[in-house]
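With one protein chain withheld, the remaining protein chains of the complex are depicted in position.
We just call them A and B in the order they show up, numbering each chain from 1.
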Amino acid sequence: MSLDRETVRRIAYLARIKVEDERLDQIAGELDGILGFVEQLSEVDTDGVEAMTSVTELTMPLRADVINDGDCRDKVLANATDPFDGFYTVPKVVE
Amino acid sequence: MTYRIVGETGEWEVVIGLEVHAQVVSNSKLFSGASTEFGGAPNTHVSLVDAAMPGMLPVVNEKCIEQAVRTGLGLKAKINNYSVFARKNYFYADLPQSYQISQFDKPIVGAGVVILDMPDGTTREIGIERLHLEQDAGKSMHDQDPKRTFVDLNRSGVALMEIVSDPDMRSPEEAGIYVRKIRSIVRYLETCDGNMEQGSMRADVNVSVRKVGSTELNTRCEIKNVNSVRFVMQAIEAEAQRQVELVESGGEVEQQTRQFDPSKGETKAMRSKEFAHDYRYFPDPDLLPIEFSEEYVEAIKATLPELPDEKKQRYMSEYGLSAYDAGVLVVDRETGHYYEAVLGKNRDPKLAANWVISNLFGALKAESKSIEESPVSAEQLGQLLDLIADDTISGKIAKDVFEKMIASGDDPAVIVEKEGLKQITDTGAIEAAVDDVIANSPEQVAQFQGGNEKIAGWFVGQIMKATQGKANPGMVNKMLKEKLG
Partner (left out) sequence: MSKTLTNLTIAEARDGLAAKEFSAVELTEAHNDAVVAARDLNAFVSETPGLALDAAKASDVRRASGDVLGSMDGVPIAMKDLFCTEGVQSTAGSHMLEGFVPAYESTVSKNLKDAGSVMLGKANMDEFAMGSSTENSYYGNTINPWKASSGPDAGSDLVPGGSSGGSASAVATRLCLGATGTDTGGSIRQPASFSGIVGLKPTYGRCSRWGIVAFASSLDQAGPMTRTVRDSAIMLGSMAGHDPKDSTSAPVETPNFESAMGLGVKGLRIGIPKEYTAEGMPQEISDLWQLGADWLREAGAEIVDVSLPHTKYALPTYYIVAPAEASSNLARYDGVRYGLRVEGDSLDDMYMNTRAAGFGEEVQRRILIGTYVLSAGYYDAYYVKAQQVRTRIAGDFKSVFEDVDVLLAPTAPSPAFAMNAQLDPVSMYLNDIFTVPASLAGLPGISVPAGLSEHGLPLGLQLIAKPFDELTLLRAAETIEQSAGFELPVFSGGEG
């Protein structure tokens, strides 16, 4: 198995990480190395084995339906890059 | 009624499936203690969890689980005692975690069915594929600033139920009735307020077309976020037409996400990179599977109200109402409540239905009021029916009284009393009026006796006029017949 540049480009876009074209081959090589390493899992017989969804044997705790949080805009916006008038802002999105 | 699109190459059928997003009625959000209240200054109904601060973790709201189960029961669906929250990964300005906590291959509710009451009195069954819980996103505002989009996370994390239908609908009309029916059911259950203007309910509409007779499912387009029943129907019509024209002119339908523009009455492709839509669902490792017992489900089942389908059946069998009348009265829970309150213990069900459907609905529509805002209470309307039943007033007078009740909100007895509308049942008084009219109308008496029986109606009219409509019409008729011979 080996990753092509196009796949790396697609994956990088999905992850929203800008990758310059000249780095594509190097990254493809590194990812190939890792994928080659994990390939050995195919040796394991997992027929009928349940995929783990939780390592603990707990049941999910439930929260009561009460309002006991929020109303803390200062905290919410404290570390924002470019807040305006109570909003977060991002570069304009054209829909 | 079969819906067909007549193209150049023949007749086409439209295949429709809907994903209805219904906001769960709860005080706080699905995974945080922030308020779900609509409105509010930007980013005030936001906890650090909703803003996806580093290290923040979700804890599920028990009410939302209950509401989903409740809705599943209302949709006669399979309740899954084991289900899993999964992350749907994508980047967007209004999605602070850059993933939506949703459910993927193990939803909380499985297959169910919804019955549509068609206007011709027939019914159609639409399959429900699943219902799952998920988080709502925040809101982006693109038109506030020339360079920036503003983001408000007040909606972020509010619980939604996504109700996915099978591709069972074949006309815009069916889709419209389906949305109304879902709305009716969730409102009965009080699991969603069904308010489409505020966005508490909205639909993604999947549309494909095929030649009549074909059973293939062709490539579909998804029209996102349609927020009224009317727009759902219009969007389907426009999209089906577009697809037929596209295919007939040699094109091919591409699987796309589209948007409906109500002002132009057309759908257009959203500016999206389709190849990028790879949501990479996987079980959310911050949460555990949702598990509950059969007893839990049974306990919720025990609290379900009578739902529209059962209520309709009961109105038909118990009260002898027509399918149409029964269907109209059960559309929402409040109407059913109102009707049954009017009915009281032993009033005439058909008469009560007529009054609610013809008179009350008409008056409410004219005043743009909902049944909860009705100026005439169910008890008052019941009193009015009693006045008709015990011959205090005639049905005709009752209509006038009702109009006055709508205007004033007064009890019918008060209006009848104040306006002196009480029906005259005193034989002497009626006899006097009859005698008077006969005595003053020799010409008409002669005509009647000459064989013109139609003129009897003229006499009744004169007598009613003389009594300001208050004479008991039955008694007037009887007496006239006797006197005129």
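Just so it is clear, a contact is a pair of C-beta atoms (placed from the backbone, for glycine too) under 8 Å apart; a residue touches a chain by one contact, two chains touch by 3 or more.
Computed from a predicted model, the values in this text were never measured in an experiment.
Give me the visible chains that the unshown chain touches, in label order.
Spelled out, the missing chain touches these shown chains: A, B.
Going by the contact rule already stated, which one of B:I5, B:V59 or B:M464 would touch the omitted chain in the full complex?
The single option touching the absent chain is B:V59.
Touching the left-out chain: which of B:I5, B:L48, B:L246 or B:L484?
Result: among the candidates, B:L48 touches the missing chain.
Could you tell which one of B:S28, B:T44 or B:Q97 touches the chain left off the display?
Considering the complete complex, B:Q97 is the one touching the chain left out.
Which residue, B:V151, B:I223 or B:V331, contacts the hidden chain when the whole complex is considered?
The one listed residue touching the chain not shown is B:V151.
Contacts of subunit B with the missing chain: which residues?
Counting only subunit B, the missing chain is touched by 48, 51-60, 87, 89, 91-93, 96-99, 149, 151, 278, 280-282, 284-288.
Applying the definition given at the start, please give the residues of subunit A touching the unseen chain.
3, 7-8, 11-19, 27, 30-31, 33-35, 37-44, 46, 49-58, 60-61, 63, 72, 74-82, 88, 90-91, 93-94
What we mean here is this: only the chains that are shown with their structure count from here on.
Starting from the mean Cα coordinates of subunit A and subunit B, work out the distance between those two points in Å.
40
What does subunit B use to touch subunit A in their complex?
Listed in rising order, the residues of subunit B that touch subunit A are 26-28, 32-35, 41-51, 59-65, 84, 91, 93, 140-142, 144-153, 270-271, 275-276, 278, 280, 283, 285, 287-291.
Which positions of subunit A touch subunit B when the two form their complex?
10, 13-14, 16, 53-54, 56, 58-73, 75-77, 82, 84-95
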